[in-house]
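The block that comes next holds subunit A.
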Amino acid sequence: MSGIGTGYDLSTSTFSPDGRVFQTDYAQKAVDNSGTVVGIVCNDGVVLGVEKPIVSKMLVEGSNRRAYAVDRHAGVAVAGVAADGRQIVNRAVQEAVSYKNLYGDAIPGRVLADRLASYVHLFSLYWYSRPYGTASLLAVYDDDGPQLYLIEPSGAGHRFFGTAVGKGRQAAKTEIERLKLHEISCEQGINEVAKILHSVHDEEKPFEMELAWICEASGREFKRVPAELAAAAERQAKAALADSDMED
Partner candidate 1 sequence: MAYQMATPAHSAHGAPRAHPSWSPYDNNGGTCVAVAGQDYCVVAASTRMSTGFSILKRDSSLFLQLSDQLVIVTAGFQADSRTLHKTLQTRYVQYQFAHRRPMSVGAMAQLLGNTLYYKRFFPYYTFNLCAGLDAEGKGAVYTYDAVGSHERVGFSCQGSGKDLIQPVLDNQLKAASPLVLPPEEWMTSLPLAEAVDLVKDAFVSAGERDIYTGDAVEILIITKEGTRKEVIPLKKD
Partner candidate 2 sequence: MLPVPTSHSPALGPGCAGPSLAYASASTRSDIAPPSAQQPCCGSEPFMVDPSAAAGLGLRRHTDTPYVTGTSVLGITYKDGVMLAADTLGSYGSTKRYKSFERLAKVNDATVLGAGGELSDFQYIQTLLDELATEDYCADDGMQLTPREVYAYLSRVLYNRRNKFDPLWNSLVVGGLEGGVPFLGTVGMIGVHYTDKHIATGFGQMLARPLFRERHRPDMSEEEATELLHDALRVCYYRDKQTTNKFQIAKVTAEGVSVSEAFALETQWGYQAFVNPAANALGTW
């Protein structure tokens, strides 16, 4: 970051001479340091997976949720600053309710992604606000089928077949690219996501995995993956990891 100390990083309302907004770059850094969040679109739905570092042995299991339903047909997993993530989730809920109020139908994925991106973008426009240090993976199942979107702190929004953010994103993305996404179902998808999260994880520290999906098996509703399935996926991921370690 060549801009540090040059005065171009103090506000989102100032560009650096080479065309960057440093505050949004820093916000992106907050995301990059976070636990890995993975999303893949399978042939029958979307799977989201979150790697949650366990910050204390005294932490109650299941605390600090990172994947939230925002309507029956849509959910968000957030990486980065958790508190900022709550704001984005709340906004997504409001947008979904307001769309339903106005048009009497569930909000389409691209509209929700667009509105969330615009909302996040607002915070990089004024000197008095700081951008959200959060990237959101948005999983939707609407009339156009299952979709996955990524909304970055800058306000950029993209649609993906599969992507990852956070610490292990590079390795995770490489792994995702190896998958034949249109050939696997979400039941297989959760195993793949679990494997990826375990393989990119720095082994020293304990972590909890949060899996959520929206697919036929969940009744096309965004739900946490049932505990038995999630546990099975985790066992299978650990076994696969142990196998590959043996080969090494």
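Here is the rule we use: a residue touches a chain if its C-beta (ideal position, glycine included) is under 8 Å from a C-beta of that chain, and two chains touch if they have at least 3 such contacts; residues count from 1.
On the choice of candidates, all candidates are chains of the complex that A comes from, given by their letters.
Everything numeric in this text was worked out from a predicted model, so none of it was measured.
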item	value
Complex partner of subunit A (touching, any copy) among 1 or 2	2
Touch list for subunit A against partner candidate 2, complex	68-72, 91, 93-98, 100-102, 115, 118-119, 221, 223-224
